[in-house]
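Below you will find the structure I want to go over with you.
Complex shown without one protein chain; remaining protein chains in place.
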């Protein structure tokens, strides 16, 4: 007897079949590109697509971190506020003029941002794991804290890089390119490649998926569930910091309203990318694709002439749902 | 191999249900081939077979969950075809699932009436439902508060609630899919009584079980499936359990338990004294020797599982534990696994394996450190380890990329055993090693356990199946109410002595089936 048919109905489904689910968001993206072309031929111009993908960098990079948190069975609602908080402190640090050499100052500021992001993530992680507070509530709380501290730091106004020279030096990090590829796009793919390596190839990644898939099995297998989850939140914080590092040079300033609702966009990108909200499955490249889809939907709406500005929100919502339906139908196949 | 007698013709006139020539194909795999059987009013018709023999598929066809690929169904001589389980229920066929499908946070009554609540269309009528539920449970000879929350009930009580829920549907045929798999002997007795009562009302019962003595006790007729085919159908009086086992496996399985030679020298490996698991176990003390298989018997709720979980650091516990002569205190599973003490949970699906992940991920989950090269997991090495595990533990799977949840129960248990053995533990604690596993796989698992002991490892087996403990263990400790109340070994290892210790009551002799 070489094949034992399982008692549980259905033809044996193998892990290979799940590849279809990984492809699904890309199919949705391709369909959107076609739709965009019909909405406005300019849509497929290199300039437009470059703009759109560059713009999606913030959400894409934050969503990479969200993929970790969600795969581990958690949730982080504080990322939008965290962007504003980390960016504000980063600019305030740059404004202290503590380091005379502008290049060294810039590098130091980036390191400060990364350290702050990791610290904010650690706080979220410890509150949810050691404090045993539901991630939804815990990060809703820290969202208020980060947002409130930002409002306080900026006294409700904006915080701007004062040193023009520093701002000019920093500007290319968003607006510059390498062989014609904008730097934010390079950052998206580099971050995603690193995230994919860690998630798919390392012991930590395997443990993360195990914890999200079934916490008890992970615990009974000798995995420290709390440690794995906390690290996922730190990864999220680091991703926020990377997003901040390319966000700050764009406008050179932040305000109390920076990053509002970005957490929902990031979560949407993750889910559209094929990662299940219940945890246990993480699709890094799908997430990147999901972030592109979100930005492209908005872009198509603006470029097309047949949608009233009042209806854009409704059509965007509908397109996201249709994209998810396309995915689901592909997955069942 | 015994010759299989041809299926015996049965009187058609009294049949409630007739199936003829049923076949079912999934993809290219033929799961059922040309099955014909009948169910008469007022009889218990048992369907037995190994896992994968096609029993559950057959039941699902009869209950409307699946459509047969070929063949026909007749009720009262009228040909029928079910569009779904609801359609089958309209024809009076109801199925009691093997798994407990209840909402754990609702009350007994709410569960029983879930989806068919009583009321005036706006508000539900809790009082009427509570009364109805109380009556339904009383009819089963049980005593459960209809207001109790299901998650607080024992497994056996939940099983009864599930049966009460199903029997609320007007029925002529009840299908029980392995109802006693997770019940203790006493609970099983009670359930068999319930089934006997149902039969007495003229209802036809289809009964699936692995427990052959039970089948012998309760069934009027027995149909044996093997590899999707019907190999025999007899009146129960014509078959002994041993015959049934032979027919199921297709060979002689009289020797279910392996021969064992207890280690000659007693060399303590694990010494436990004054060990408390708050709320579950008190003042436990025992010694596990090298190469020994030590059994833990007791009723459900006696604290056996919790004692083991406390030992390996899964629960808060305190006490003195010495492992290979050195005092140890395992605060989490990581530390106990690292030291060489592995615990295999009784809850394979909930705590043992990641059902939605493939075999490779499951196999190496607890031992990933061995597969790291540089920063990465060495997938080639993992894959080789899986090949070896599949060979060593005879895990039967058509393809290596199948998900763990798609394996049969027996193969899941083998995979779990393989997973823990990747860590080369000196002490292996196995909780309910054969729960829900068919006889062929059981025999294999006993062999593996014996082989592990032979290699010099020390094994603890926690089980509610007394024959199993008696068959494979060198000594058996019995727990009651959180305490170890006795030890039996040698000729004292009998069901009677164990039951007396487990219940604290002298139950006399001859009760064990």
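Each chain carries a letter (A and B) given by its place in the written order, and its residues are counted from 1.
Quick note on the criterion: a residue touches a chain if its C-beta (ideal position, glycine included) is under 8 Å from a C-beta of that chain, and two chains touch if they have at least 3 such contacts.
Definition applied: contacts and distances are computed from a predicted model.
Colleague: One chain is missing here; what is its name in UniProt, given the choices "Minimal PKS chain-length factor (CLF/KS beta)", "Substrate-binding domain-containing protein", "Cytochrome b" or "Glycine cleavage system H protein"?
Modeller: The record names the chain that does not appear here as "Substrate-binding domain-containing protein".
Colleague: So there's a chain missing from this view; which of the remaining chains does it actually touch?
Modeller: Every shown chain touched by the left-out chain: A.
Colleague: If the hidden chain were put back, which of A:94, A:198, A:228 or A:256 would touch it?
Modeller: With A:94, A:198, A:228 or A:256 as choices, the missing chain is touched by A:256.
Colleague: Touch as defined at the start, partner being the missing chain; which of A:88, A:154, A:214 or A:268 qualifies?
Modeller: Within the whole complex, the residue contacting the unshown chain is A:154.
Colleague: Mind pulling the chain A residues that touch the left-out chain?
Modeller: 40, 42-43, 45, 47-48, 51, 55, 151, 154-158, 160, 175, 250-251, 253, 255-258, 260, 298-299, 302-303, 309-310, 312
Going forward, only the chains that are shown with their structure count from here on.
Colleague: Can you list the residues on chain A that touch chain B in the complex?
Modeller: 1-16, 197, 201-203, 206-207, 209-210, 213-214, 216-224, 280-281
Colleague: How about chain B: which of its residues touch chain A in the complex?
Modeller: 26-27, 29, 31, 51-52, 54-57, 60, 65-66, 227-228, 314, 332-334, 336-338, 343, 345, 347, 350-358, 361, 364-366, 368-369, 372, 375-377, 396-399, 401-403, 406-408, 411, 419
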